[in-house]
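Entry: chain A
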Amino acid sequence: GGGTTEIKVGAPLPLTGPYASDGEQMLKALQMAVDEQNAKGGLLGRPLRLITGDVGALEAEKIKAVGERLIGEGVDVVITGYADSGVDARVFGEYDMPFLHADAMTLNTEVVAQDPEKYGNVFQYCPSEVSYGIDAAANLFKMGEKMGWKEPNKKIAIVKVDYSYNILAADKFAELAKDQGYEIVVDEVTQFGVVEWGPILSKIDNAQPAYVTFWNLDPTDAARFIVQFKERFGEKGLNALVFMQFTPSIPEFLELAGSAAEGLLWTASINPVGAGVEDYKQRWIAKYKEEPKSIYAYVTRDGFDIWVTAVEKAGCVDCYDKVVENIRNITYEGLAGVHVFTATDQQSKYGDDFIPTLWYQIWGGEHLVVGPSKYQKAQPQMPPWIK
Partner candidate 1 sequence: MFATKGLSKSFGRLTALLNVSFEVEEGEIFGIAGPNGAGKSTLFNVITGIYPPSSGRIFFRGKDITNYKPDQICHLGIARTFQIPTTFHTLSVYDNLRVGAIFGARRPQSADEVLELLGLEAVRHRPARNLDLYTTKLVMLGAALATDCKLLMLDEPMAGLSMAEINQFLEIVRRINQEKGVTIIIIEHLLDILISLTKRMLILSDGQVLYLGDSKEVTADRRVVEVYLGGKGGIAHAHR
Partner candidate 2 sequence: MLTVRELDCFYSDLQVLRGVSLDVGEGEVVALFGPNGHGKSTLLKAICGLQPPKRGSIRFKGEEIAGLPAHQIVERGLAYIPEERHLFSDMTVLENLYLGAYPRHARPVLKKNLEFVFHIFPRLAERRHQLCSTLSGGEARMVAIGRGLMSETSLLMVDEPSIGLSPGMKMAVFDAIRQIHCERGMTILIVEQEIQHALEMSDRIYLIKKGQIAFERRREEVQVDEIERAYF
Partner candidate 3 sequence: MKHVNWKFALAVLVLVFILLYPWLGASSYTKHLFILFFIWSIVAANWNLMMGYAGINSLGNIGFMAIGGYTAGILAKSLGVPPFLTIPIAGIVTSAVVTLALGLPALRLSGIYIALLTLIFADTLPSLLTQTREITGGAMGLHEIPPFYPGMDKTGAYYICFVFFLVVLFIIYRIVHSPTGMAFVALRDSENFAYCLGVNKFRERLKVFALSSLLTGAAGGMYVHALGDISPTTLGIEPFLLTIAMIELGGVGTFLGPILGAAVIVFGNEFLRLAGTLRLTLLGALICTIILFYPGGVIQLFHTIEHRVERLLNRKTPTT
């Protein structure tokens, strides 16, 4: 290596289609990372260049085509926020250069576990979606006590969308909840784009569960759900906690749901909790004249920095084995927490000391951190629909 030839950083990103708003944040994060690195004189003295490819609505066909192109361009690393539909790990696993993604999907980590030889270059710099299920089963049932609310029964409603990120998490939760003696009384699978939640709310109304859990990545669907939930139960009441997986972290959710979301509980398994977050945010605002808009504005940077650290340690860029080995053994304190990769499937470990899952409750249009205790800022309260 050496010299001043460019290092090419490949980035398959969802720049058009339904995921474009995250894709835009990923692009900005990576562009800022590359620019800042270049301003520091590049990596190992070589300038970096970002090469992006649009994976649209995450169709397998597109990811493959983009993959072929990036490889053809001779990229030395591939980093994305997410470009998943269960293929990207396979596409880039075929090669040797490191591939870092935050798909948060078991589909993309299990291949690594199954064939570590071949897919050893694939890293997921966040925990997989099942961690949500595990965490929710461990903590949701304790939330009531903290509020001074006693669950009226042991019934749970699950509303999930047919997407593995949500399904696997919800199914894990159901499995663990049943072990604790809970009963699933509503178990609805929908597709994305539900506009009328009325019939499902009716089912909930009939079953009168103590917990309503909602697993759907689409902020529009989630906002509609909580708005219609509020319309239905706002006055007449429902003696239940409402929980959502991740989606309220997408800014549109609150914009759309407005006051209907007051009292909602939700969790995210990646959060801007690291020491550098505030500084990062200021640099972002300076560069883009606006605030970072989603978690991918932060976490994508971790992927980049992990790679940079590994390369610097290796002292070379195209010595892929070395770089990959360094990533595997890294302990990196990033914006989302401390990244340490699991040995089996190379995803960031989750937990309070690694990448923590945070519990939020929405009050006064703000997301207040109500757990775990290490990060807690506020006390959970009884939501308004509990009369």
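Please note the rule applied: a contact is a pair of C-beta atoms (placed from the backbone, for glycine too) under 8 Å apart; a residue touches a chain by one contact, two chains touch by 3 or more; residues count from 1.
Candidate selection criterion: all candidates are chains of the complex that A comes from, given by their letters.
Here the structure is a predicted model, which means the values were calculated and not measured.
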Query raised in the report: Pick the candidate touching chain A in this complex: 1, 2 or 3?
Result: 3
Report summary line: chain A residues touching candidate 3 in their complex are 15-17, 20, 24, 27, 52-54, 56-61, 64-66, 68-69, 71-72, 85-87, 90, 107, 161-164, 167, 189, 191
